[in-house]
Each structure stands twice: as structure tokens, then as C-alpha cells.
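Here it is, the structure, as C-alpha cells.
All protein chains of the complex are present and in place, except for one that has been dropped.
Chain naming follows the written order as A and B, and within any one chain the residues start at number 1.
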Amino acid sequence: MRPSKRPGDAARLLRHALVHLCLIAGAVIMLMPFAWMALTSIRAPAEILSGGFWPIPESFHGFKNYETALRIAPFGMFMLNGAIVCAVILIVQLLVAIPAAYALAKLRFPGRGVLFGLIVAGLCVPIQVPALPLYMALAEFKLLDGLFALMVPFFLSVFAIFLLRQTFKAFPDEIIQAARVDGMSEFELLWRVVVPSAGPAVAAFSVFSVVAHWNDLYWPMIVIQRLDHAPPPLGMLFFAGSESGSDFGSMMAGAVIVTAPLLLLFLVARRRFVQGITMTGIK
Amino acid sequence: MTAAAALDKTPALERPAGFRPSRAVREALAGSLFATPAVVLLLATILAPLIALVVLSFTDYELGAVDVRWLGGDNYRQALGDPVFRRAVSNTLLYVALVLPGGILLGLLAALAVHGRKKSRGFYETAYFLPVTATLIAMAAVWQFLLHPRIGPVNAVLKAVGLPEQAFLSEPSLLIPTLAFIGLWNVVGFNMVLFLAGLSGIPKDLYDAAEVDGAGGSVDRFLTVTWPMLAPTTLFVAVTTSITAFKVFDTVAVLTGGKNGTEVLLYAIYLEGFQYFKMGYAAALTVIFLLFLLVFSVFQAVKLDRRVHYT
Partner (left out) sequence: MPASLKLDRISKSFGTTKVLDEVDVEIRAGEFVSIVGASGCGKSTLLRIIAGLETQGAGHVRLDEVVVDAMAPRERNVAVVFQNYALYPHMTAFENIATPLATSRLSLYERLPVLGRLSRRRAKIRAGIAADVAAVAAQLRIEALLDRKPGQLSGGQRQRVALARALVRRPSLFLMDEPLSNLDAQLRVHMREEITELHSRLGATFVYVTHDQVEAMTMSDRIVMMDKGRVAQIGSPSDLYDRPATIAVARFIGSPAMNFLPAAADSSGALFHADRRLPVDTDRAGPVVVGLRPENVAIGPVYEGAALVGRIRRVEHHGHDRLVHLDLQSPLGGMLSARVSATDALSDPAEGCFVAVDFTGPAHVFDGDGLRRTSKVVRLGFGRIDTAAEAAE
């Protein structure tokens, strides 16, 4: 652009190429584990054990590895558990957070300031903090080792309330007034007028929530003992620690199975993912 | 709590029949009603556990124990004197110290490089962000294989180019740096996306002004416009990165299991509380963990202050 600095075409090309070179080198490091995971999952055990870094498998051994993985660990059940847990958590989170966020954004009610203060404070309390007392309470009610125990600490998402409150706050008051004048109840007003306009924020939060809870390991590791209630990360941990620990081929096959759903979701909905991240930064 | 209490106090229901409560009362009623589920859950899953946690941290409670003694600050004293816990803290801080600057710098560099790309931007964004979405525990297993001393490809490459092979996952001095490298790999794409958002928020005419003012060289542009305008983003990235790094757990669980001197805070808490069931002691450790997090969060409050001058 700048005439004086307008370097010769060759120099510009060189600079351009250099940037790309660095970016590609970075991309290789970023993607290498994924590539190796996929490649190893279809390699024969003998070839894996011989070491080396030649990427192309000598023979296709995929069916065997995946079959072994599925035989040793019930990945289908892990995935089903993961799907149920993520879906229920997300639905309850939205059902709880949307009215609360609307109340905080647009309605005057006693204690609003205190509640909002607690929500903001709650933002810096991760699950690991209340984990101990929650565990004891669940043990008391004999609820450990079940899907409910997996989900209950996450029903309230202070982050969802915070994010949606910011979104609802930007919703024009005039429209709300107009809807009230038209005789809409607050409940109708919220779900039929305000929420439809918050689509991007809800979608962004949904992505955020599903990713977080599909990938969470800490809490499942605490409350789940029996494999038949394990979500994918816990299943993976069990698998990696079990006797198959040296059978890297099927272990990689397991890793592929566990990571594939979110990776595919990401490739399909990259914009939403990025939006979800960016929204966390715009406060 | 207050909202629920207020709900009870609202006198609307006692009014004589036919009375229509005023707009303000109805609004307060609706607001309290809407907030109630959140308030109940807030009490049950955050506030009450927090109080219980603090109380617990002053006792010697163990799961299943019959009698409980009040210890006062003994748990905290014990924690501060415990070499294992102290190592867990110093390991965690070392991990943060490695991931934080690297995560900011690499995220920023990647964002600056990707920002100017047009056609290839989508590809790079995808490539760098992929590790963020991938289930960390599964990827940790992949890294375990990649870094395997005998059959891992990384050592195979080192050997091929004539470098000494490394025991990344058993040599004590290499363990935390190895974990930090994986942590970096995991967080760079996240930070890059945040920086990209920050970059696209910088008004273009500021760069024009810098050019007219003679600050058109790339170093000058960066120092006069880009870096100061990214300051709020950078602070946010720093806070989130340090909190994420501080919560390191998954990779430790898979790769080392806390052995060979790789205790980190969360893993120590996990072991004390949920493996040894020393609830009182684990509660004290958790309180210390929370205090660390609060320190990081204070910076975020500072950030909000600085925002004001930027509009």
C-alpha cells in the first residue's frame, strides 16, 4: 500500500511467503497429533511397536483396532451418556438462565443488585470448588454413580445468566413497552419477543456448554465409579489406564471415537464456535 | 436468597378481590418469579457448598467417620508445611509461568499473521482452533503415544536428526515443561481467536493517522496503534489463560497420574478428597485454590476500569 515502502514484487512475495511458512509450521504442530491419532488408529500393532515416524501405514489395520477398542470399552455407551448429559444440562441451563437473565436485565425486583453481584462472583468459582460438599451431599442421598449426579452441579450456569443478561440488556425497551401495551404477559413477552432476538447468544452459549461438558473429566471422575454411567472422557481415561495401555493402535482408535463428534461439530459450525469464544471476551 | 425472600413479602396476594396490583408490584412479582429457579440453584449448588466447604476446612472430617473434631487452622497449617502440597503449588505456578507468556505471545503472533490473510484465513483459524475443541483427555493419550520413549515418533525424529532421545514423560525435570507444552498447544488457538476479535475492533483510520504522522513502519504501527488498542484484550487473555493453566488436571491425570513429583494443585485436592477421603484437609486445600483464583480475577476487575478510557 505505502508507495515509498512499496517493495519490489519479489520482496513482497518473499515476505508473504515467510509469513505463510511460519503459519504453516504452526499449523503442522497444531494438527500433527490429530493426524498421528488417525494414522496410528489404522496401523498394525507390530508396525506401531517398531517406532519410527513414517506417516503412511504399511498395511490397513483399521477394522481390527476399532473392533478391539469397542470390545474392551463400551464407547457407544460412553457417547450415549455424554449426549444425554450434555443435552439435559444445556436444556436445564437455558430454562433456568433465560428467565433469570431477563429479570436481571429488564425487570425491577427486590434483591436484583445482590443477585447480580452473586452471579458475577460465581463466574470465578469453577466446579472444583463446590465439588467436595456436593459429593458429600450426593453420597448422603445415595445419588452417586448416576447420570443425575453427573448433571446436577451444572444446572445453574452463572456464565449463561451473565452472557444472556448482557444480550437482553441491549434489547430495546420500546419494544418491551409496546408488547406490554399490547397486553402480553411477561412470560409471553420473554419467550415470544425477547428470546427469538437473542438467537446468536443462545447458540454461542450452547456450543460453549456442550464443548465444556462433553470434555469435562474432573467431575465424572469423582462421582462415577461404574463404567456404564461414564461419559466419554472418563471412558477414555479408563481405557488409557487399562491393560490395553500398550495397545496404542486401539487406544488411538478410542481417541478418534471420543474426539470425532466435537471435531465434526466444529468443522460444521466453526463460526458459532468462534462467536462463542469472542462473546466471552466482550463483556 | 433475597429475591426469594422478597417474593414472600410481596403483599399482592392479600389484596381484596378485584384489585389490580400496580405496574411496579407486578414487575417485582414477575422478576422474583423468573429469578427463583436460578436463586434456588445458586443456593444449592454454589453458596451452600461454599459455606460448607469453609466450615469443613476447619475440621478433621473424613468420609464415613463417626465423630468430627474442630481443628481450627490446623488443616491450613498442615498444608503449608506439607512438602507434597508445597510441591503441588510450586509445580502449578511453574506450569502457569510457562503457559501464560507463551500462550499470550504465540496467540498474538498467530492472530497478527492470520489477520492479514484473506483466502487462507479460514484454514488457519480451523487448524489452530482444533486443539481447543478436542477432548483434552483423548488428546493427552495421543501425546502420551507421540512422546513415548521407545515407539513415539517425536523421539524417532530426534534420533533421526542425531539429537539425544528424551524421556519426556518420566524425566522429572522435563515433566512440567512437557505438560506446559501440551497446555500451550491446547490454548494458543483460543487466545488467537480472542486476539483476532480484538484486532478487527481497531478502527482503520487510526492506522491511516499513524501513517500520516510518520508512524507507518510495522514496528511503529504496532507500538502506536495495535498494541495499545489490544490492551483490554491482552488483559482478558492473560486472566483466562492463567485461570485455565491454574486448573491443569486432565493431562496430569493421563500422563503422569501425579507421580514423579508432578503433583499439581487440583490433582492433590482430588487425591486427598476423593481417593483418601480426607474431606477436611481437602476442603482446606480447595479454599487455598479458590484464593489463588480470586487473585487472578482481581486483574479482571482492573480491566473493567481501564475500558472506560477507551471509548
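As a convention for this text, a contact is a pair of C-beta atoms (placed from the backbone, for glycine too) under 8 Å apart; a residue touches a chain by one contact, two chains touch by 3 or more.
Note that the structure is predicted; figures quoted are calculated from it, not measured.
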Residue, one of B:V25, B:A113 or B:A231, that touches the chain absent here: B:A231
Interface with the undisplayed chain - residues on chain B: 203, 205-206, 208-217, 219-220, 223-225, 228-229, 231, 308-311
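Methods note: only the chains that are shown with their structure count from here on.
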I'd like to verify one number: the distance from the centre of chain A to the centre of chain B, where each centre is the average of its C-alpha atoms, in whole angstrom. 14
Residues of chain A touching chain B in the complex: 2, 5, 19-20, 22-23, 26-27, 29-34, 36-37, 40, 48-53, 95-97, 99-100, 102-104, 107-112, 114-115, 118-119, 122-126, 128-137, 139, 152-153, 155-156, 158, 161, 186-187, 190, 211, 214-215, 217-218, 221-222, 232-233, 236-237, 239-241, 248, 251-252, 254-255, 258-259, 262-263, 265-267, 270, 273-274, 277-278, 280-283
The residues of chain B that touch chain A in their complex are 1-3, 5-6, 9, 24, 27-35, 37-39, 41-42, 45-50, 52-53, 56, 63, 106, 110, 113-114, 116-117, 120, 122-146, 148, 150-157, 160, 185, 188-190, 193-194, 197-198, 211, 216-217, 233, 236-237, 240, 243, 247, 249-250, 253-254, 266, 269-270, 273-274, 279, 282-283, 286, 289-290, 293-294, 296-297, 304
